[in-house]
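Note that one protein chain is taken out, while the other chains of the complex remain in position.
When the chains are written out, they are named A and B in that same order, and each has its own residue count from 1.
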Amino acid sequence: MKREFIGLMRGPAQVMFQANALTGLLFLIGIFWGALSIGQGRIAFGGLVGLTAATLTGYLLPLPVRDGEAGLWGFNGVLVGLAMMTFLGDSPLAWGALVLCSAMTTWVRAGLDRVGATHKVSSLTMPFVLSTWIFLAAARLFVGLDEVALSHPMLPAAQMSEPPATMPTSLWEAIVWPLRGVAQIMLLDSWVTGALFLIGLAVSSPWAALWCFVGSTIGTYGAILYGASATVVEAGLYGFSPALTAIALGCTFHRPSPSAALWAIIGAAATLFVQAAVNLFLEPLGLPALTAPFCLTTWLFLLPMFKFGRDGGKEPDHSVWHHHSA
Amino acid sequence: MKREFIGLMRGPAQVMFQANALTGLLFLIGIFWGALSIGQGRIAFGGLVGLTAATLTGYLLPLPVRDGEAGLWGFNGVLVGLAMMTFLGDSPLAWGALVLCSAMTTWVRAGLDRVGATHKVSSLTMPFVLSTWIFLAAARLFVGLDEVALSHPMLPAAQMSEPPATMPTSLWEAIVWPLRGVAQIMLLDSWVTGALFLIGLAVSSPWAALWCFVGSTIGTYGAILYGASATVVEAGLYGFSPALTAIALGCTFHRPSPSAALWAIIGAAATLFVQAAVNLFLEPLGLPALTAPFCLTTWLFLLPMFKFGRDGGKEPDHSVWHHHSA
Partner (left out) sequence: MKREFIGLMRGPAQVMFQANALTGLLFLIGIFWGALSIGQGRIAFGGLVGLTAATLTGYLLPLPVRDGEAGLWGFNGVLVGLAMMTFLGDSPLAWGALVLCSAMTTWVRAGLDRVGATHKVSSLTMPFVLSTWIFLAAARLFVGLDEVALSHPMLPAAQMSEPPATMPTSLWEAIVWPLRGVAQIMLLDSWVTGALFLIGLAVSSPWAALWCFVGSTIGTYGAILYGASATVVEAGLYGFSPALTAIALGCTFHRPSPSAALWAIIGAAATLFVQAAVNLFLEPLGLPALTAPFCLTTWLFLLPMFKFGRDGGKEPDHSVWHHHSA
């Protein structure tokens, strides 16, 4: 029972590649803070239900229990729960869809990881992205699922017409925007949540905390440099995907080293453009990019299987990551 | 000659995984009934031409003849023919496109099956879906191909505004709607055709007939529960993909067992949401989902390679299915 509970707590932590229950707990505190601070406690509750449904599903299926104990069944589920309750209204049918969608991520992950293993990469958070896209898209065609926060489907403008972001006017903003980017990894717009996530990461891996913040910073300031929409930049929406890419490339699939650091920086910068591209592709459907830009970019940077610095001599295998434990 | 003819007749049957010429014959009767009952005999004739073109192509290419004799060259072709003549107007250029498109499915299937075999899944009806999407999309840009029944390209509404389906008001409707779902597997809107398809399936495999009807019922009533458009539900358009998923998961790639049955039920339910999602993605293009929702969902449920009940001890391989013969 204790092992199962620790596995459950590690679920949120694995969203950022940490097999650490304390990290997971701090993430959950950050999630509840971010959701309650905007008066939307049910978003955090959705995350908990998704986490639990996905993890329980793992125990019901013939899957290796060590994955569950490392939190690998729950991380897609917690994201599904947060996303479904962010974008859909409260109703029994929505909660039913949330449970099915979260449960589905567990076997979708098992399947996609089998495919990925052929090419030595993991499915990352793509099971969350695919499953959530399916159910959010369905919500547009089912009156039983009430969409409350999706953007309106529309044709992209030929050129962006909203006011572009400018450099922050204070040190406060300069730090708060990337912190919001960290919080947006879990779909929350709160710098306090971002700070709690960084503390949670530091408990498990100071490198991960560093790369998370650096990645979000690269995405945010890159978006300012290229003139993205101010409201989108300030909400941290160009920070969350580069943050995840930077953790993945800088200290998860490669050991920290100067060349891995350079790779992570280039990867975070590339993620910025992939984020914009995925946003554009989904505009006619009014669906959110979720963490798809992180997954796509990280695959493009892992698939060549480059060995960096201290990675040693053998062919890399990016289909699994080191499981820190605590 | 007799073996070739039996192989040809098995083509339509393989749309629902049966290598049975009598089943194929009953399917053809159902197709002609459905097409003639709406005064569109050329749709059925299109199916015959597509079946023949795809099967002949198999003999011209260096492919294993046992596939042709099992009907595996023809099933994508018959679907291409039905779809092309449903959505495109009659003209020599349309028939030329139909022949090229049907023929193409034979080598597209050979290629995708090679890729799928790496991951131990088959290409299902995806060769039909891809090839038909290509030619229907092209029809919008070529005045030589006249589209007559495609929906108008439009941006999705934020929320569905058509009257949602309600529970059937008679036992008659309660049975007819899922039967139409069975008929829609071949793009036809006729409960008689659906009944003929079920009889055809029962001749080859009572389990397949059962799962086909159960899958269509799950899709149809799930769509009612979640409030999908009444006209779409009553035409059986939320039934056909779940029906195929249920046959695939319930008795084709797993032997019938209680756990396989549960898997097939969950799979049929998930297909409902995938169907809505694919419909939404294609709205801006005005293209039909065809059987893509079935393929996508079935892959997500097969890729984890779960072993159920009586499947025995060895790793499953879902790249082929058992060939019943008759």
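Assume a contact is a pair of C-beta atoms (placed from the backbone, for glycine too) under 8 Å apart; a residue touches a chain by one contact, two chains touch by 3 or more.
Everything numeric here is computed off the predicted structure, so don't read it as measured data.
Peer 1: Sort through A:Leu61, A:Ala269 or A:Val320 and give me the one touching the missing partner chain.
Peer 2: In the complete complex, the chain left out is touched by residue A:Ala269.
Peer 1: Which of B:Trp95, B:Trp133 or B:Phe306 sits in contact with the chain that's absent?
Peer 2: B:Trp133
Peer 1: Return the single residue from B:Met104, B:Ala264 or B:Leu280 that touches the missing chain.
Peer 2: Answer from the full complex: B:Met104 touches the omitted chain.
Peer 1: Which parts of chain B face the unshown chain closely enough to count as touching?
Peer 2: 61-63, 93, 97, 100, 104, 107-108, 110-112, 114-115, 118, 133-135, 137-138, 140-147, 150, 152-155, 284-286
Peer 1: List every residue of chain A that touches the chain not included in the displayed model.
Peer 2: 118-119, 155-160, 164, 223, 225-229, 266, 269-270, 272-274, 276-277, 279-281, 284, 299-307
Methods note: only the chains that are shown with their structure count from here on.
Peer 1: Where the centres are mean C-alpha positions, what is the separation of chain A from chain B, in Å?
Peer 2: Inter-chain centre distance comes to 35 Å.
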